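In this view, the complex is presented without one of its protein chains, the others remaining in place.
Right after this comes chain A.
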Amino acid sequence: MIKFFLMVNKQGQTRLSKYYEHVEISKRTLLETEVIKSCLSRSNEQCSFIEFKDFKLIYRQYAALFIVVGVNDTENEMAIYEFIHNFVEVLDEYFSRVVNNV
């Protein structure tokens, strides 16, 4: 199950966040900071899945933008990984050149 969906840029600014489980606003900021920190510390050789607390992060990077999905452990990592790309394609179709606009 997806817990949250985040778009964060390299500077750590959240561009979009959607939570599918209740998380207090004050805790969201903290969570988002930690999430982006752990994504930024990864290299290209590392896999796109991070075990984070009691759930998993699945992330992809598009230029300076990270899209990160938090899921619980019954979720299919590959499906989410590709879902992120699908989402980006949809945005791109709708807004055209989405990555540059964000």
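Criterion: a residue touches a chain if its C-beta (ideal position, glycine included) is under 8 Å from a C-beta of that chain, and two chains touch if they have at least 3 such contacts; residues count from 1.
As a convention for this text, contacts and distances are computed from a predicted model.
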item: Options "AP-2 complex subunit alpha", "Signal peptidase complex subunit 3", "CCT-beta" or "Mitochondrial ribosomal protein S22": UniProt name of the undisplayed chain; value: "AP-2 complex subunit alpha"
item: Of A:Gln13, A:Thr33 or A:Asn86, the residue in touch with the unshown chain; value: A:Asn86
item: On chain A, residues whose C-beta touches the chain left out of the figure; value: 43, 45-51, 54, 72-74, 76-79, 81-83, 85-86, 94-95
